[in-house]
Structure formats: structure tokens, C-alpha cells
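Note that one protein chain of the assembly has been removed; the remaining protein chains are unaltered in position.
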Amino acid sequence: MRETIISVGIDIGTSTTQLIFSRLTMENRAGSHMVPRIVITDKEIIYRSSIYTTPLLSREKIDVGKVQKIIEGEYEAAGIDPGQVQTGAVIITGETARKENAGEVLKALSKMAGDFVVAAAGPALESVLAGKGAGTDRISKENRAAVVNVDIGGGTSNMALFDCGKLTGTSCIDVGGRLIRVEKGKVTYVYPRLQKMAAAHGLAIEEGESVQKDKLWSICRWMADQLAMALHLKPEEKEHEGFYTNGGKPLPNQPVIEGITLSGGVAGCMKEEPEDPFCYDDIGVLLGRAVRENKELSGLKQFAAAETIRATVVGAGNHTTQVSGSTISCESKLLPLKNLPVLRIEEEDTGSAESLQKSLETQLELFCPNGEQETTAVSLKGDGFGSFQKIQELADVLAQSSEEKLARDHPLVVVVERDIAKALGQALKVRLGQKRDIICLDGIAAGSGDYLDIGKPLAMGRVVPVVIKTLIFNT
Amino acid sequence: MVDEKQLRSIIEQVLGEMELPDINREERHEIHAAAADTAVSYKEEGAEEGVLPDISQVNVRTQYLVENPRNKEAFYEMKQYSPARLGIGKAGARYKTLPYLQFRAAHSAAQDSVFSDVDPEWIKKMDLFCVQTRCENKDMYLTRPDLGRRLNEQGVLAVKEKCRKNPQVQIYISDGLSSAAVMANAADVLLSIQQGLKSFNIETGTPFFVKYGRVGVMDEITQLTEALVTCVLIGERPGLLTAESMSAYITYKGTIGMPEAHRTVVSNIHRFGTIPAEAGAHIAEIIKIMLEKKASGTQLKM
Partner (left out) sequence: MKLKTTLLGHTYEFKSLREVMAKANEEKSGDKLAQIAAENAEERVAAKAVLAEVTLEELRNHPAVPYEEDEVTRIIQDDLNETIYKEHKNMTVGEFREWILDEKTTGDRISRASRGLTSEMVAAVCKLMGNLDLIYGAKKICVTARCNTTIGLPGTFSARLQPNHTTDDPKGIMASVMEGFSLGCGDAVLGLNPVDDTAESVARILKSFDEFKRKWEIPTQTCVLAHVLTQMEAIQKYQAPADLMFQSIAGSQKGNEAFGITGAMLEEGRDLMRKEGTASGPNVMYFETGQGSELSSDAHNGWDQLTMEARCYGFARHYQPFLVNTVVGFIGPEYLYDSRQVIRAGLEDHFMGKLSGVSMGCDACYTNHMKADQNDIENLASLLVAAGCNYIMGVPQADDCMLMYQSTGYHEAAALREIFGLRPIPEFDQWLEKMGFSRDGKLTPLAGDASVFLDEQMRRQEDGR
């Protein structure tokens, strides 16, 4: 059994808009005569778009029409029809995410990109995708080291820290190549927050003033210092706190970072520095040089990122989708389901039927924000529920609680980590019968605060694609 | 002084009264072994209190015995991808003592699972009646596969008499090559298949147990019960990784002498493979598809 699906990644960033198509191969890795175990075995990028400047209508608005045109043109150039695209993600990143019509753009694009292309935004997710697109998770695993990826874009620098391949933290600061723009010898734009902080640091800069290379160089070196501080390589100064995007959190102090990969547009122009540092009408080239020459950053073990300017878009196309376990129960007519908030039953509440029920019912009530119920995904690890008897006990609680607390027209969606979903699904069906639709998946670890997208079944109905959108990364 | 035999019987009695439904076989063994050890310590001078750890419980994947390896973590991590006995070091060009004993322990469990019988108490507890093939003993079973593919006369009569006729699905259990596998897994698999079939509104026949059964005897059972689908839960030939692996063989309208390729097989059912409850749910779904498509084995496209 070998099946391939096409996945798309679209990144609308501060400065650039890009797209990739990749082919994900799924294979049954269980032996013949065994219960199937379908996994994604290969991810091959089959098409990379040109890199476009993100079209804007004004400083505050993205030009939706033009973005759509770019995407349509690229689908055509790749010879791919949106109907063929089975999964993927549109992500809006950096400063662009702060534009007033960002949500509208995302919605419009994910709709036109394919049936199960999810919309995603948020600095934490962006950091993770860039890190995975840069291959930092793999590098960290292979070298058994704590390696951070710093994706330096136009508006933000996204950091994702991996320890032995495992994600241990993300962070995002407002350091980017397009936070100051220059044209024809004049400073044409300064990101207001940066302007304020720079002034406080004795580096006052105004829009309209003539370009002073020395001053811009000092600002870039200062921004590179902020990166070193964010990685805990340099003692923090008082302005540093102000750099965190949307008041976000710094990376955890542990593990101590050993290695670094650099991705993003700025990293892209570090390898071959153009002669004119202002050829992009911004400070990207200078910032790249400042990062390269920063003492603390260059003290880390340098690893080459698999992708630089395309890291985020590759992450969006290749690394957002996972497949569920291969023995699941689901009513496929309900799928796809998008943006399901996750109701997590923590390990400590699974000890007895009573505590399980209490946790479930209290939380179900919370998922009625306006008095109206949202379709939620009940998530639990499933350890200790392997035997037939324990599965029955779990099914009893789930069936009873959903009857009492879940509005009639909502399906019961349950995701577990352990391989028990088919047995649990059948047990639920015996209890709930025709009264309620049931979707029961395993192999999925989703935590409180996550959102889930569940696609239509693949591999002859054995698995479903799942995207877990981690909006807040809990360290 | 209490002698060993007396002590053992006291402990067994206490254990019996304790009713430990969740305790597994290994744990029972451990308790018995502990009992034996305690008994010995009354007898032998110089013997100390306490129980040695059970070497068979060591996870081979996490064991790494090479001395002064060049890059321990790197190989340890690669080893996680293999169930093989790797990273075991050496003593000269021979094995270290611990892996040697672990190997012997695994082989002893494997042999015992072949050469022992399924406990009649277990069969009773499962509420199954028992029939036998034409094999009269284990030895005959191992050397005469042809005789293990047919029920003896009493067996034929019992199946005819006690089983519901023409069920949609006939499920039965057989020892095959591992009694341990059957006792460890068959109960959960059977319950789970039955529940799954119930969720699909499919009727099942009367389950029973076949002693000294080869897979092929299922075809005779199909003909006797006139079931559409027949499913046997049978112990697999044990390996050293586990002696408790069970398979299910499933046919749609099987007949004596039909090609082996017409059987659908689900193997590797055990607590470290596909767990029994989930395997049962999977089998129930396969049966449902078989009834819909009226085929099994290579003829069934799933």
C-alpha cells in the first residue's frame, strides 16, 4: 500500500509571498497480515513558486485581489488544480498578520487553495513551521543537541528550540529586515515600536531623514544583540522586553542552546551579500551582516538550514499534516471538520470513572462561550485503557456525559494517543447507536488550547489527515 | 519448622482467596517464585532474604551492554528502531552472562507455550465447550498437520449438537502453537469482536474451543455450522520476542481443500503488538466487509 497526496504551503509574509506544493507519500509499515500502520514516509517538494513581494493596498491592508491572483497563477504554472490538493496550510506571518484584513485574506485563500487547506496564524505556530522547514528538528535529533532555528524575516524573528529533535520552546521578537525601509537615500519607513525603543537607546531615527549608514549599522548590530539576548547568550538590557512580538514570552532558559540554524529572508542574503546593502530598499542585508558578525551568535555551533527564505512555506506545506492511527472509527460524511477546540482530560483525572466524568462535564460546559455549544474534540492520552474492560468503562463515561452535556446535533469527537480508537468507537456506537455521530481517532496528541482540523479519510478510509494548530506554546 | 511444600501450599491458598483478577501471569509467577525463594531461605544456610529481579522483564531495546562504546547515545538511539538483540556486548567471542540468560529465558517461555496445554479452567471460565482434532497428543499434533486439520468423531458430533446453525459469523478459539498466546489474548479479542459485530448488527454463533487445532480445521467447522464467515483465534508459532502472539484467520464460505490464499489473516496480536481489544475491533470490521463483499483472503479487496 502506497498512496501519495498533494499538500500545499502558502506563506503570506511581511515582505514576501510564496507557495510550494509537495507530495506526501503514505505507506503501510506493518507487515502483511498485520493490522495496518500507515505513516507518512516521504515528503517531496514538487513545485516552488517565485518569491513575490507581498502586495499591499496601504500600510494597514493587504491587497487580497492581487494575492489571489498570484496564487491562482502559481496553481496554473504548477499544473495543479485546487481539487487535487488534499491538505496543506496557508499561513500569514510576521508583520502581515497584524494587518487589519489578515483574517479575511486567510479565509479567502484557504477556501480557494483546496478542500482541506487550513488557515493558520500566530507567532508560535510560525516559529515551529519555520524550524521544521529549516530541518532544525532533524539536525537537533541527529546531533543529539539543543539547536535553535532563528527565522529572520521582514518583520519578526521567529525562534524554535529543539532538544534531541523534540520541540521545547518558541519565541518571537520584532527584529526584521524590513522594519526600516530606505529609498533613494532616504529613510521611508520605521516600524513605530522600533523607533521608540531605538530612540530610548540613543539611536533616534526619523522617516524622511537621509540614510546614515553608520546609524543604520548601529541599529542592526543592536537588533542582532536582541537576538543574542533572546537566546540567553547575552545579559538582557532594559529595552529587550519590549521586543517580544505581541508581548510574548522569551524562550525557556533550559536546555542551554548549543547550535543554531538561520532561516528566513535575511538569512537568505547572508550567504552571498549583495554589493549594494540597500538593494532591497531595506536594512535586511545590514541586519544579516550584523547577525553574522555577532560575537555571541557566532559562538554557537553553526548548522546549515535545509531551507532559508522558504523555511516557513516548506514548513506549512510539509509539516502541518499528520495522519491518525490506522484503526479508527469515523463517520466520513462529517468530514472535514475544522477549528475544533480541544477539551483535554488530563492524566490525573483518568484514575476513576467519577473523576473522568467530572473533568469532562465541567469542561464541556466551558465550551459553550455564548450559551451555544461548539463542536469540541475530547482528547486524552489513553494510558491504562488498553483492556477491553477499561475501554468499556471509558465508553460508559463518554456516552453518558455526551448525552447529558452535548447538544443533540453535535458529533462526539474523541482523540486519544494510545491505539484504542476502533474498539472505543465501536463501544460508543453500541451505547449511542443512531443517536449521535461518532468520530474516534488515535495516534493524536492534542493539548488544551490547541485546535484540530480533521480531513476526509485517506488510504482506503484507514486514516484521516489531522492538523493540530498550536496557538499557544506551553513551555 | 515449616517445610517448603507446606509453605508453598499456604501461599497458594492465600493467593487463591485474594482473587486478583488483574494480576497477569508473569506477576503470578513472580509471586510464586518469591514464595519459593522465601521457602528456600528457611532451609539453606547462607541464603539471604529477598528476590532477584526478573531478567525476562528487561526491555531488550533499552538494554545496552557494550563496554566503553565510542558513541553510546547515537547507537542507543538507532537501536530503538529495532526489536533485535543489539548492543549486547561480548565476553571474548561469546555472549555476556545476562543476555545469555535472557535468551534462555525467552526460549524456555517459547517452548513451554508450545508444549503445554491451555488450562481447562480457563476454557471453563470462558464458558466454552471443548472439542479435539484427530491428534491424540502434542507430539502427534506437531508431526501430523493433516490430523490437526480434522475434528475427531466426538468433536464433529459436539459441534453439530451444540452450535447454532447457519450463523452469519462463527468464532472459535484454538491452541495452535501457543497456549500462552491464547490465554493471554483470546478473551479480549473475542469480547471485542462480539461488541464490534453487535455495533454493526451482525449475529454470531456459539463459540467453542478446539484442542490440537491447525488453521485448516476451520474449514470443516464452516461446513458443520454452515456459517458464512468463520474466524479462528489461534496461537502463533512463538518467537523469542514474545511467546504470546496470536493470530486470527478468517474465511468467507470456506470449504475443505480450498486454497490457503482465501484466508484473511490478522497476526501479531499481543500486548506489545496490536493490543487484543483493538485487534478485535479491527477483525469485526474485516468481517463486516467480508459479508458485504462476499469474499475473503486475496479475493477480498480492502
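A few remarks follow.
Lettered A and B in written order, each chain numbered from 1.
Please note the rule applied: contacts are C-beta pairs under 8 Å (C-beta built on N, C-alpha and C of every residue); 3 or more make two chains touch, one makes a residue touch a chain.
If you're wondering where the values come from, they're calculated on a predicted model, not measured in any experiment.
Across B:I88, B:V210 or B:L228, the single residue that touches the chain missing here is B:I88.
Listed by residue number, the positions of chain A touching the unshown chain are 2, 29-32, 37, 143, 302, 304. Where chain B meets the missing chain, the touching residues are 66-72, 74-75, 78-79, 81-90, 92-95, 99, 103-104, 106-107, 110-111, 113-114, 142-146, 177, 237-241, 243.
Definition applied: only the chains that are shown with their structure count from here on.
Listed in rising order, the residues of chain A touching chain B in the complex are 30-31, 33-35, 144, 327, 329, 386-388, 391, 419-423, 425-427, 429-430, 460.
Only residues 73-74, 77, 187-188, 191-192, 195-196, 198-199, 247, 265-269, 271, 273-282, 284-285, 302 of chain B touch chain A when the two sit together in their complex.
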